[in-house]
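The block that comes next holds subunit A.
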Amino acid sequence: MFEAIAFYLFAFLTIAMFFIAVTTSQALYALTALAAGMIFISAFFFILGADFLGAVQIVVYSGAVMALYAFGMMFFDTTRDVKEKNGNKYIVVGLATISAVLVVAIFAAPIVSQNITALYPMVEGAGNTQEVGLVLFTKYLIPFEVAAVMLLVAMIAGIVLAGKQMDLSLTLLDDKEIEEIKNKKMKKVL
Partner candidate 1 sequence: MMEIGLNHYLILSTILFTIGLIGVMRRKNLLLLFFATEILLNSVNIAFAAISHFYGDLTGQMFAFFVIAIAASEVAVGLGLLIVWHKRHGTIDLDSLATMRG
Partner candidate 2 sequence: MLDHILSILIFFPALAGVFGFMIQKDSVRAYGLAVATVEFALSLWLWFAFDSNVSGMQFMEQLPLIPAFGINYTLGVDGISLFIIILAAFFTMIGIASLPETKDVKNMIISLLFLQMTMIGVFAALDAIVFYIFWELSLVPMLYIIGAWGGPLRVYASVKFFLYTFAGSLVMLVGMLFMAYFYFQATGVWSFAILEWYRLILPESFQLWLFAAFFVGFAIKVPMFPFHTWLPYAHGQAPTIGSVILAAILLKMGTYAFIRFSLPMFPDASVFFMFPIAILAIIMIIYTAMVAYAQEDIKQVVAYSSVSHMGVIILGTFALNVEGISGSVFLMIAHGVVSGALFLLVGVIYDRRHTKMMNQFGGLAHVMPRYATIFGLMLMASVGMPLTINFVGEFLSLLGFYQQSHVLTILAGTAIVVGAIYMLAAYKKMFFGNVTIEENRNLPDVNKRELLALIPLSIITVWLGVYPNPVLAPINNSVESIVQLMHDKSITEEAKSRIPNLIKGIEITRTSIEEAH
């Protein structure tokens, strides 16, 4: 009962928040709504017993990602109204509605498959974090490490792209000009 109430409450909230996030013309509202939606999602995780995931959700999303976006917004100065020229709204609404209706219609049917066995069953008595840790560092060790590489890649990418070196494009300069700049500024890499 409690579960049902919680589910419907948070479902309503997340839907509302995300709906605001995609429809509002105020970037700040959108950001706020998104952040709120993220937090409400973590509530689902807690309801579903995925405590670790809920924590990560709050930390990573509401913390890191949202902070990043906030910085970005400040940089882009989009705190004002966002003017968006929208084309044909019917296409957007139509496509979304169709997809929603179709998938919902299918998902309304219960899954009849019987022989689903948990490969990594939750262990009675162990905390969710421990369980997750165990699986993560055995079975999913490799994806975990690759995810680390991915984050490294993202980091390098962010640094490179946002870095100062991008301001001067060698691609657009003549070789001669490049030589001149190189000699003049004695810059590190060119």
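One rule holds in what follows: a contact is a pair of C-beta atoms (placed from the backbone, for glycine too) under 8 Å apart; a residue touches a chain by one contact, two chains touch by 3 or more; residues count from 1.
How these were chosen: all candidates are chains of the complex that A comes from, given by their letters.
Treat the numbers as computed from the prediction; the structure is a model and nothing was measured.
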Looking at 1 or 2, the one that touches subunit A within this complex is 1
So, in the complex, the side of subunit A touching candidate 1 is made of residues 1, 3-4, 7, 11, 14-15, 18-19, 21-23, 27, 30-31, 34, 37-38, 41, 44-45, 48-50, 52-53, 56-57, 60-61, 64-65, 68-69, 72-73, 75-76, 78, 82, 84-86, 89, 91-93, 95-97, 99-100, 103-104, 107-111, 116, 118-122, 128, 131-132, 135-136, 139-140, 143, 147, 150-151, 153-155, 157-162, 166-167
